[in-house]
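All protein chains of the complex are present and in place, except for one that has been dropped.
Which chain is which? They are A and B, in the order written, and residues in each are numbered from 1.
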Amino acid sequence: MPYPASVPGDVTTTGGFLLVLSVVIPVAGVLLAFVLGGRQAERVVLATMPLGLVIALAILVTLRQAGAPLIYLLGGWAPPLGVALRADGLSAVMMAITAVVIGAVGVFARVDFRTPRGSIEARAPFAFWILLLAIWGALNMVFLGGDLFTLYVALELLTFSAVPLVCLDGRAETLQAALRYLLFALLGAVLYLVGTALLYGSYGTLDIVLLSRRVHAEPATVVAAALMTAGLLAKTALFPLHLWLPPAHAGAPAAASAVLSGLVVKGSFFIVIRLWFDVFADLPSFVLAQLLAALGAAAILFGSVVALRQERLKLLVAYSTLAQIGYLFLMFPLAFDAGSTRLASGGALAGGLLQAISHAAAKAAMFMSAGLIYAALGHDRIVGLGGVGRALPVSVFAFALGGVALVGVPPSGAYLAKELLLQAASATEQWWWAVVIQAGGIFTSSYVLLVLAHALAPADASITLRAPVGRIQEASAAALALCSLLLGLAPWQAYLPAPDGIAPSTPALEALSASLWPLLGGAAVAILLGRKGDRLPRIPLGQVVAATVGPARRAALALSRPIERIDNMLRQWPAAGLSLLALAVLLGAALLAASR
Amino acid sequence: MTVASALEMALAAVVLGVATWTIAARETFAAVVGFVTYGLLLALIWVRLDAVDVALVEAAIGGGLGGVLLLGAAARLRVTETPTATERPSATVRVGAALLSAAVAAALATGVILLPDPAPTLAPAAAANATATGLGNPVTNVLMAFRAMDTMLEKVVLLLALVGVWSLAPDRLWGGHPGPRHRADPLGTLAFLARLLPPVGIVVGIYVFWTGKDHPGGAFQGGTILAAMWLLVMMAGIADAPQVSSRRLRIVLIAGPGIFLAVGLAGFAIGSAFLAYPVAYAKPLILGIEVAMTLTIAATLGLLLAGAPERSAGQ
Partner (left out) sequence: MSAAIVFGLCGAAVAGLGLYGLIADPRPLRKIVAFNLLGSGVFMVFGVVARRGAASGFGGDPVPQALVITGVVVAFSATALAVALLLRLFQVTGSATLNTEAPAGTGTDPADA
């Protein structure tokens, strides 16, 4: 067979060098910070941040002007022999939000990861700054990489930078969490890798664009698709493959949690999108899409219920991430176009990606404020949060803003995402996913309200703060939350695919009142399932409500207990491993059955 | 059946047998010994697959450094064997795991058997473009030119793994020496080997690196041999592992990716693109990068094996 020709017209475009810079600058920063060490490392990283942000913005602008993806052929070699970097609208917006979140985390972390006076270099700051920058470089590579093997290397780079962040404080539980994370992520990565071997053996290239034109439903391709998808889901911690996420994200230092929960899980998620909207677009995807969204729905249920039952704030936020990851997968069946029997890049994809972006900013803000509360109180027991609203108003405000943004109150990005997903659900007549989307919103508001009810309640005794809270830290958390809340106003139509443009269909006031329903529903769920202290949080008419909801709460708790038990079981290593393989087999069987 | 295919089947059967032993062995130490044997046998498979470059890597890593790493860990963790082994999952789980693993393996095997014939290949493309670098080893061409980005990022992966390992040190020992201080009997076998082998090993390592431009070998293979020699010297107590705070050490550790990156960026100015080499200088530039990478690989691999800092300076 003659060697495959390259993509016609696949040449470096104007502004393509920006793509190179967005990877090379963080990488060069890592090398420089490593050599200089100490305070210089921090300075190098902080200096890189505005530079990276400018490049991300430049890519946004260039992309809009060009109206077509930016391409850079590395070394001048065109695929399939060479490797291309490509930036489309999806990559560009993901890179922009990454730059914003990393920047905010960098400002936030200056207090916690300062090299102590009197020492030339300290362990935790040295590792933190280098790893933070490495995560950034790896994510940019994930968003730009045009080759499935290059993406593998980028994913591993991401994992190796993320894992040590989990156990920076060296406690036994975090070491164990980090090891579980690493081993499960490695298992996922190998499954992805073997898929690339089969694809190369079938089509002689790993370039995404070339593959998308060549792939058809052959046995080797189906096996590759199933294994790669399962592997990436393990890295994304989609239910039931989430064993590693709660302890890792809850145990890490706040600045690290913000990056891990907000950004790192989005790396493998993004590759799932690339696989199913590009590489495997011609494989039969109906059952697969329904299956992915079913797992997403289960993630919403389990993540939310278990979040409500947590005693500790950071674990609640970590379980909320689990639920929100589920939310991201609801877009797959909504993007399925029955006519062409493939996933169409349209409003549903735009909605899913927008949700990922909004969650990145909101969740980072929530972890940062949770970390501030923890540091100030010396604990983060939810029932012991009384009085925090008065003592740390800005931190609690940032948490609330982030939460409200996540619930989807206009004009937040999550609101727009929900609108797009609901539109897609009604256009494709899949009412059941609309129900799940609404239920997800109610659950989200339930755990946010639960935390706020405790935090805004008066203190039992006057609380003494262990440590003063940094103003700049509070400000960076609040700024990120605000960013998530205003994301709906950004000019998305230039970057995200949506047939009818991306604009809310309902007038603002009506939308605002419509968004009250999830909040009310959430309040009800929080009352039924939330953890309570010795006494009820002072909700209006608390005692009266308590008398009437008593039996309902007992029933709800009885329902929640099996969910907690199943979650506990699934988080055991053998169960998670079996789930992973079973899921791979299931995906393969579904694809095979459909391709006949 | 030809003699060759009988040989291949026998080799595959032995490799599979050793792999099964590695999983089934009761004691971890025995399993790791099995794994080392497996790694060396695997190198033979790679030779049979006409991939001598990979065979060298597999022997150096699978049978060599990886083996040393795992054997050391097995020795240190011996006391945890019995308590942890009691957490063995139930028979149902094990049967389920066996069935599902077998199903995945069967699907993989089916996929491999049903790969299209004739196979798609980039070998002609690699051959046609070999003149761009002037190197005779096609694998080196792929690693250093066509897919140079992967290779550069892979060196960053190594560095980050090292940062991760170092980050596990206790705070007070930061900046100190990695691993325990080895003291071997100065007249013992280890010390004898540590004086005898390195001069030979260094020559072999440099040769393997140098020959890699045209023949099987290269920076990674050569670097691994150098790392092994360094480890031998450290384990024999002849030289101590350097302090992690050493600026000189850190420069060596980033030299490979650093020079790679610098040459890549120079490609913007003097070449046609990032990571493009001007044809006239391609060979010396690539060799220059490879010299730096060999040193960096040797240092990084050695330190990855030495572990996190365990002693403060001078201890």
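Keep this in mind: contacts are C-beta pairs under 8 Å (C-beta built on N, C-alpha and C of every residue); 3 or more make two chains touch, one makes a residue touch a chain.
These figures come from a predicted structure and were not determined experimentally.
Chemist: Touch as defined at the start, partner being the missing chain; which of A:L210, A:V388, A:I527 or A:L578 qualifies?
Modeler: A:L578
Chemist: Could you tell me which of A:A197, A:L482 or A:L591 touches the chain that is not displayed?
Modeler: For the chain that is not drawn, the touching residue is A:A197.
Chemist: One chain is left out of this view; which of A:V153, A:A526 or A:L583 touches it in the full complex?
Modeler: Looking across A:V153, A:A526 or A:L583, the contact with the absent chain belongs to A:V153.
Chemist: What is the set of chain B residues that contact the non-displayed chain in the whole complex?
Modeler: Chain B touches the missing chain through residues 4-5, 8-9, 12, 15-16, 19-20, 22-23, 28, 31-32, 35, 38-39, 42, 45-46, 48-51, 53-54, 57-58, 61-62, 65-66, 69-70, 73-74, 76-77, 80-81, 83-85, 87-89, 93-94, 97-98, 100-102, 104-106, 108-109, 112-113, 115, 117, 119-124, 126-128, 138-139, 141-143, 146-147, 150-151, 154, 157-158, 160-161, 164-165, 168, 218, 220, 301, 304-305, 307-308.
Chemist: Provide the residue numbers of chain A that touch the chain removed from this figure.
Modeler: The list for chain A reads 81, 149, 152-153, 156, 160, 163-164, 167, 169-180, 182-183, 186-187, 190, 193-194, 196-198, 200-201, 204, 247, 250-251, 312, 314-315, 378-380, 571-574, 577-578, 581.
Throughout what follows, only the chains that are shown with their structure count from here on.
Chemist: Averaging only over C-alpha atoms, locate the centres of chain A and chain B and give their separation in whole Å.
Modeler: One centre to the other, that is 33 Å.
Chemist: Quick check: in the complex, which residue numbers of chain B touch chain A?
Modeler: Residues in contact with chain A: 89, 93, 96-97, 100-101, 103-104, 107-108, 110-112, 114-116, 118-126, 129, 145-150, 152-154, 156-157, 159-161, 163-164, 166-171, 174-175, 245, 247, 250-251, 253-254, 257-258, 261, 264-265, 267-268, 271-277.
Chemist: Where on chain A is chain B touching in the complex?
Modeler: Interface residues on the chain A side: 1-4, 12, 17, 20, 24, 27-28, 30-31, 34-35, 37, 72-77, 80-83, 120-124, 126-127, 130-131, 134, 137, 141, 149-150, 153-154, 156-157, 160-161, 163-164, 167-168, 170, 175, 194, 198, 201-205, 218-220, 223-224, 226-227, 574-575, 577-578, 581-582, 584-585, 588.
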